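The complex appears here without one of its protein chains, the remainder shown in place.
Chains: A and B, in written order; residue numbering restarts at 1 for each.
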Amino acid sequence: MNFKGDIPAIYGWGSYIPVYRIKLDEIARVWGEEPARVKSGLQVEEISVKGRDEDQVVIAVNAAWTALKRAPEVSPKDIGAVYVGSESKPYAVKPTATIVAAAVGAPVTIRAADYEFACKAGTEALISVMAQVVSGMIRYGLAIGADTSQSWPGDVLEYTAGAGGSAYIIGSKSSTSVAYFESQYSVATDTPDFWRRDEVKYPRHMGRFTGEPAYFKHIMLAANELMSREGLKPSDFDYFVPHQPNGTFPVRVALRLGFKPEQVKPGLISPWVGNFYSGSSLTGLSRVLDKAKPGQRILLVSFGSGAGADAFSLVTQEAIEGKKGLAPTVDDYISRKKYVDYSTYLKFWDKIYGV
Amino acid sequence: MSDMSVPKTPRIWQLAERRYRLIGSKCLKCGRVFVGSRKVCPQCGSRELEDVELSRKGKIYSYTVIRASPMEREKYGPYIMAIVELDDGCKLTTEIVDCSPEEIDIGTEVEATFRKIGEESKSGVIYYACKFRPVAKGV
Partner (left out) sequence: MIMRGDVAVIGVGMTKFDEHWNKQLRDLFVEAALEALDDARVSLKDVKAMFVGNMGSGMWVEQEHLGSLLADYLGISGVPSLKVESACASSGMAFRLGLMSVTAGLHDVVLVGGVEKMSDVTTSESTHHLATAADREWEAFYGMTFPGLFALIARRHMKQYGTTREQLAKVAVKNHKHGSYNPKAQYQRAISIEDVLNSPLVADPLRLLDSSPISDGAAAVIIARSDIARRFTDTPVYVLGSGAATDAIALHDRDDITTLRSVVLAAKEAYNMAKVEPEDVNLAEVHDCFTIAEILAYEDLGFARKGEGGKLIDEGVTELGGKIPVNPSGGLKAKGHPVGATGVAQVVEVTLQLRNEAGKRQVSNAEIGLTHNIGGSGASCIVHILGRGRR
């Protein structure tokens, strides 16, 4: 345990996923790719699509509302910080966090900011809130990872760029918290595997370079750092939740770290909704919390291009059982869906030139 | 053509939090609840009203599908508009989202969801508020 005093803990968790889906077969049809090959390579069937009235702010607020439903003992007036991680903010300058704070009824005496670190911006927001809680600066904080993941039309990224996110109410561990953090370790290096320049609409990436020297290296560094410093091994964990850029990477990194498929599968969301960027690993964790029993240990490892990874070890508590039913689960959101064709997807995304 | 709109940021900002959180006015004398901010109750004339958080669930009272859109929604396509009667008795006008017209009727149960309403222009301020969507089964 690398916390010296108070122990940070989750009081409420909640996700939001838009209702629309596009099948990878449909995207492949448009670009002349062989659907079976694309799907088996990525292990993704379909991805969530933002509606015409949904953006990253909408996802963040709805996720926050869902998380608050699971923390009925937390008054919005006791929230001292709102941090939102994202790489698809509708404003380049103007915080999403202040809109979220207003929408949840947080007081004006809060800290609020948006984080950017590609796909690990959400866990950066979480770390910030955890630190403020255990240092005694705030009683509760709200941390969110949310994205309407962007991709160039026709880019391979388009097959996995979903939309969704999750929110967490964090406070100091008590009998009503649902899971507490045992430890947290991070790594960061200057690795340009994926980026988006200012004033450019969609990100670019270096193809296979995003894999070995980026995703795998950083997740394994962070996970191994946590396990070696804390004296833990894969078998000590009930669940492993890594960042999910597709359906294959999380399983491969799990196996390489020594986890079994059954440890990683409960937290997988990418096969059915794709990659939520900053909201990806946090929504995987949300799905695990929807099912976890008290006393189980979870390893969460985010990955952000550019590049870095945040590893967290959590242990679930008794109170989790009473809070599961207070709000829709990730699986509720996954199963509630309406398919759109590629043209509608372009319209919803405002990707039709000149409109 | 949203780019034609003139900036009206302060006016939108004045009501933003009421719209985000569904805050209405309740008459302390007759108990009636209104979606807007009121100083006088139009039903009983009382001046004793207070802000209340409105119920986030209700039923469709009447609905339509707007197919001739106002200019700020020219490229939005047909959309469902309804008067919803909330569980606290307050009625309000809202868009119904995440469903097709065939899936709803008068009486359909709906719940609040946070959505984008529009924007001043492509470079302008974005407006958000609550819309409603059918209550999902099993949730």
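Here is the rule we go by: contacts are C-beta pairs under 8 Å (C-beta built on N, C-alpha and C of every residue); 3 or more make two chains touch, one makes a residue touch a chain.
Computed from a predicted structure; not experimentally measured.
Checking the contacts here: which visible chains does the omitted one touch?
Displayed chains contacted by the hidden chain, ordered by label: B.
Using the touch definition from the top, which of B:Glu72, B:Asp88 or B:Glu111 touches the missing chain?
B:Glu72
Across the whole complex, list the residues on chain B that are touched by the chain not included here.
Output for chain B: 15, 34-36, 42, 61-74, 76, 79, 81-83, 91-95, 101, 106, 117, 127, 129, 131.
Methods note: only the chains that are shown with their structure count from here on.
Could you state the distance in Å from the CA-based centre of chain A to that of chain B?
Taking the average C-alpha coordinate of chain A and of chain B, the gap between them is 30 Å.
Which bits of chain B are touching chain A when the two form their complex?
16-17, 20-21, 75-77, 95, 97-98, 113-117, 126, 128, 131, 133, 136, 138-139
Mind pulling up the chain A residues that touch chain B in the complex?
19, 51-55, 57-58, 61-62, 65, 90-91, 99, 102-105, 328, 332, 336, 338, 347, 355
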